[in-house]
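Quick one: the structure is below, and I'll ask about it shortly.
Just one protein chain is left out here, and the rest sit where they should.
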Amino acid sequence: MSKDIKEYLRLDKFPHIWCPGCGHGIILQAVLRAIDRLQLDRDNIAVVSGIGCSSRAAGYVDFNTLHTTHGRALTFATGIKLAKPELTVIVLTGDGDCSAIGGNHLIHAARRNIDLNVIVFNNSIYGMTGGQYSPTTPTTDYAATAPYGNIDNAFDLCELTRAAGASYVARSTTFHAAQIPLLVEKGIKNKGFSFIDIITACPIYYGRMNKMPDAVDMLKTQRDNARNIKQWDIMTAEEKQGKFVIGELYNKPAPEYTDAYRQLREKTHAL
Amino acid sequence: MILPFLDNSEIKFLQGNEACVKAALAVGCRFFAGYPITPSTEIAEGMAKELPKVNGTFIQMEDEIASLGAVIGASICGVKSLTATSGPGFSLKQEHIGYAVIAEIPCVIVNVMRGGPSTGLPTLPAQGDVMQARWGTHGDHPAIVLSPSSVREYYDLTIKAFNLSEKFRTPVILLPDEVIAHTREKVEIPKETRIINRQLPAPDANKAKHQPYAVNSADGVPVIPNFGEGFRFNITGLVHDATGFPAATPEITEKLLLRIHKKIAAGDNEIKGIEINLARNSDIVVLSYGSSFRSGAQAASETGVGTVKLTTLFPFPDKEIKELAKKVKTIIVVEMNLGQLVREVERAVAGQSPHGGLVKVYGINISNGLLIHPEIIVRKIKECQKT
Partner (left out) sequence: MAEEKPAASLEKSAKYDISVNRAWCKNCRICISFCPTGVYTENELGGPIISFPEKCNNCQLCVIRCPDFAITVKPKEESKRTHNGP
């Protein structure tokens, strides 16, 4: 019997700090639903986050929670997973946190295929500092530090982590909230590096600067631009223009890092 | 065939960094994360070889920041953890040193000092990171900094570093210079290792009610559980209250900052590391640390003056230096930098006037990639002896 999702919350910390219409709460709820579906022992779950709006999520959930430094959540998570491989380690991070200041850690954690589950609250903006452009802000969009339009190219974080060696890669949006728990569940079940990119809305900073001041508008944009992987595969390059793919994008089990280290230890015992 | 007398022998011919590895393993360190950098790399290499044999874990991370992140993560799970680096890497680690200070996570950081600034002199010694070790990370923070002057001392201070780190739940910085790290000496390895482990909640503690950052004892050290043992608490680098959750009232902020400072001061006797040898017929002492102390001691023995060796640089032994200032007229501070610890000595002796005159503090501060030659110190001592 699944629990009321609120049982996983630290209720005394609510209401949360996120702005009206911010999609972070939708993602957090979806992650809790995935955990609930898996019936994991919450004593054996470590939730690690970095710095930024997304990373406040760790403080709201009743697990072993670690709020670390900007961009470095994956490094702490790596230490935790190596020290206690029996823990399920979930990293809650943002686009700036994991792909700008933490970009190096992201590709190397993926390369190792260490059993960490990364959920990116990808709102294409630095919300906590007031709306500066991030590595996932689309080119020509506006931000507090891109008052004349962004000239940077955006990262596709799923392509990036897949190329780097992640064994499970998926994407969804907060509009597709019902899909997120299924992807997170599969990600957690995957013994290896699982990367789940969730497109979410920051109406207050990103939206207001890009003619979508309303959370509802932003969700509609997600609905209109997201294409399921099956559909995506048969779309032409022209049709893909301005659209993005969601669903399970890559799922290929590969040797996991803490397993490999355990085997290495056994090898030295035999010496 | 293993000869029994050899088997029982604890006398080894060791390089400084090798002694560090041996000591870390002896005191129970079972996790190392690092990044290759001269002149500290032998520590990573040694740990890579030895840790898997004792069911420990070694990982070479993607950078210096990641290394200390992983070390803190492992320590949060209750595993004694070490990283080792040198100047440029030590600069990169500073943010996470601050994290370990405020989150009160035990860990040991070895910084083998080479010449700087920047890439500087990768293979040559210096003692230019003393003040960085004290003040490198931002904000008001305490620091425990130890510096060995021999391979045996490097061994002992590695053990001390872990013990202090566990006892006070704070990062400890071990600061050998390149000469000590790479010198090979005969070392008598002690057969017994004194081991202090962090205090954990009692087995019957109320897991739901336990406040990880509450302090109920005079030592000011909280009883923080390890991750994965049923406590489900929160750790943050934000200013936090006894529950471990962010809180930033002036009262909570001040209480936390004062406590993390006072817990280090409260343990002063445990942390202290100073050896004073006054000469019967001289009111001059040479004060130094690391390999510079060896030059200083040589010069002192040639000229008949006293010596002061510091193995704990911070917290600085103000009380002992003030006492010393009542007994001597001249303190010559020798260090391979352009003047760092000498300023602490000057600060500590300020206003002390033995024999009706103020204590004179001279610095021999040379930073050119070479050990300071005893002859240079002898010259200064003789100059002082004339006046």
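In order of appearance the chains are A and B, and numbering begins at 1 in each one.
Here is the rule we use: a residue touches a chain if its C-beta (ideal position, glycine included) is under 8 Å from a C-beta of that chain, and two chains touch if they have at least 3 such contacts.
Remember, predicted model here, so these are calculated numbers, not experimental data.
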Chain not shown, its touching partners among those shown: A
Options A:Gly21, A:Pro135 or A:Gly192, residue touching the unrepresented chain: A:Gly21
Residue numbers in chain A that touch the chain omitted from display: 5-6, 9, 14-16, 18-26, 29-30, 33, 174-175, 177-178, 203, 214-216, 219
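Keep this in mind: only the chains that are shown with their structure count from here on.
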Distance from the mean Cα position of chain B to that of chain A, given in whole angstrom: 38
Chain B-facing residues of chain A, complex: 13, 42-44, 46, 48, 58-59, 62-69, 72, 74-84, 86-87, 104-105, 108, 261, 264-265, 267-269, 271
Footprint of chain A on chain B - complex, ascending: 31, 33, 52-53, 55, 57, 59, 61-63, 65-79, 81, 95-96, 99, 227-238, 245-246
